[in-house]
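The structure appears below as structure tokens.
One protein chain omitted, others in place.
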Amino acid sequence: MKRIGVADTTFARVDMGGAAIEELRSTGTGFKVERYTVPGIKDLPLAAKRLLDERGCDIVIALGMPGAQQIDKTCAHEASSGLISVQLMTNRHVIEVFVHEDEAEDEKELAWLADRRAREHATNAYDLLFRPERLEANAGKGLRQGFDDAGAIL
Amino acid sequence: MKRIGVADTTFARVDMGGAAIEELRSTGTGFKVERYTVPGIKDLPLAAKRLLDERGCDIVIALGMPGAQQIDKTCAHEASSGLISVQLMTNRHVIEVFVHEDEAEDEKELAWLADRRAREHATNAYDLLFRPERLEANAGKGLRQGFDDAGAIL
Amino acid sequence: MKRIGVADTTFARVDMGGAAIEELRSTGTGFKVERYTVPGIKDLPLAAKRLLDERGCDIVIALGMPGAQQIDKTCAHEASSGLISVQLMTNRHVIEVFVHEDEAEDEKELAWLADRRAREHATNAYDLLFRPERLEANAGKGLRQGFDDAGAIL
Amino acid sequence: MKRIGVADTTFARVDMGGAAIEELRSTGTGFKVERYTVPGIKDLPLAAKRLLDERGCDIVIALGMPGAQQIDKTCAHEASSGLISVQLMTNRHVIEVFVHEDEAEDEKELAWLADRRAREHATNAYDLLFRPERLEANAGKGLRQGFDDAGAIL
Partner (left out) sequence: MKRIGVADTTFARVDMGGAAIEELRSTGTGFKVERYTVPGIKDLPLAAKRLLDERGCDIVIALGMPGAQQIDKTCAHEASSGLISVQLMTNRHVIEVFVHEDEAEDEKELAWLADRRAREHATNAYDLLFRPERLEANAGKGLRQGFDDAGAIL
């Protein structure tokens, strides 16, 4: 039985962690979910590390929703750098799922985007753990999570 | 008996550490506070690490007030990156509470904001240590510390 | 028998990993290729580290195609920093092959550039592993991968 | 007998290290000074680390004078990040004393600023080592090093 960690925040305006968990459960079996909610994205690196170190996870999905201002961009950069460090310290993947508030035109699109990106990255996490051959088959295919795929250049 | 570290600075123009400690004490019991004051925010990562390594803290609240200029933004970025490193080295949370001088319109609002953000993050630290289920219940709810909550998108 | 790792992404719009592998095979023998495909460039540092730590690679080529927006530039910076960390943790080279979407005028040039840069860096990886004297002979020669060489200033 | 390290550069246009040492000696006793001069600010992190690791220092003051151009700002950022890493690796404080050339209106003010900031941070280092209660008493007081204190917001 594998364990998939889901780290999310109270700052996000959409229940991205819930969407990821729902999608994981509709994708396959053979895993348990461990959830860890923190205040903001800068708390996610430690949440991911503790899920891996202390709660036995084999992979983590880290979800957050940075704001639209410059300071939020900087926070996201710090969090992303931390999430990469966690991976290099544990040799396990942490799939970052960030939706920036200014990626969407309005609240409705933001909610749609956050939900869809969370779900598509949940599938990526599942694939990395259970069927990596699906990723290799899609190498260079221009896949995107959330908005439409860009596609391969033929 | 748990220990909560409070790291703050002589640079800040508001006693954010004092506010955090007061709020912690009004929130619950079962913990001791360890305080460590340093000159500026770039000294906070080590203060946090020593609180965790040498004074037995289970969590740290790191409070500071970066100035409004570009150089101050860079300092804050360096300090934030260091605070994330501390967490990954110790597997303990360090809750960053930074109030940028240019977030407020005037000194009065700045003092109000620093006090309120310090208190709301003190509660977050308490929750992470004693009642993490409260955070999970608020996942995706658009919570903010200081200014009003953004709220969940329904 | 040496092992050369090839880490690439499903985000890229060109099969850069495939081009690198083809070029390696036409350059020489004495090595096996290990491929590891991940969703995006921020997943490449761990892919590279696992290729080195868990699949016995002596060197890794990490290929990706960051988008043209500011957020993509930040992602590329985070990934690049992570790739340098991997090298310092393993004492093995990871040759980064990134093609930014805005380096090319159109899709046709982008595909050409991605293919050519992947191939020229595959040769660099081969040289680092099997014939480092070729690199030393070209020190200060203004070599480029993809577009034309700048050349030495005479 | 404690040891205080002083790391400085040949790049700076003012003898900031000398000023720091003079101030330390006029502030108290019970310590020895170890000095380590390097070419530029990017060499300061290692100088600080060696002062701590190899010459037995209990704290280090790292002084430098970055130039006014963008490249100099980037160098200062890299040096500052390195100085924070040193602290986390050694659990000892490294007090950064940087004076940016464009903080001052002319050479005369630059020399004054560099001297005064070096001296005020020398006192901070002394306090961290010998009388930390002085720092805690000044938490949130808006202290500055060099230019006038901003003061607490009452």
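The letters A, B, C and D name the chains in turn, as written, and every chain counts its residues from 1.
Everything that follows uses one rule, which is that a residue touches a chain if its C-beta (ideal position, glycine included) is under 8 Å from a C-beta of that chain, and two chains touch if they have at least 3 such contacts.
None of the values given here were measured: they were computed from a predicted structure.
Enquirer: Please pick, from D:Thr9, D:Thr123 or D:Gln145, the residue that touches the omitted chain in the full complex.
Expert: Considering the complete complex, D:Thr9 is the one touching the chain left out.
Enquirer: Using the definition of touch stated at the top, determine which of D:Ser85, D:Asn124 or D:Asn138 touches the missing chain.
Expert: From the options D:Ser85, D:Asn124 or D:Asn138, the contact with the absent chain belongs to D:Ser85.
Enquirer: Could you list which residues of chain C touch the chain missing from the display?
Expert: 73, 76-77, 80-81, 83-85, 87-88, 91-93, 95-96, 100, 121, 124, 128, 132, 135-136, 138-145, 150-153
Enquirer: Footprint of the hidden chain on chain D, which residues?
Expert: On the side of chain D, residues 8-18, 35-39, 42-43, 45-46, 49-50, 53-54, 71, 74-75, 77-79, 81-82, 85-86, 89, 107-108, 110-111 touch the unshown chain.
FYI, only the chains that are shown with their structure count from here on.
Enquirer: By the touch rule set out at the top, what is the minimum number of steps from chain B to chain C?
Expert: 2
Enquirer: Starting at chain A, find the fewest moves between touching chains needed to arrive at chain D.
Expert: The fewest steps needed to get from chain A to chain D is 2.
Enquirer: By CA centroid distance, what chain is farthest from chain B?
Expert: C
Enquirer: Same or different: do the copies chain B and chain D touch each other through matching residue numbers, with over half of them shared?
Expert: Comparing the two copies, chain B and chain D contact each other through largely different residue numbers, since under half are shared.
Enquirer: If you average the CA atoms of chain C and of chain D, how many Å lie between those two points?
Expert: 41
Enquirer: Would you give the residues of chain B that are in contact with at least 2 other chains, written as numbers and ranges?
Expert: 77, 81, 85
Enquirer: So how do the chains connect up here, line, ring, star, complete, or something else (other)?
Expert: Its topology is that of a line.
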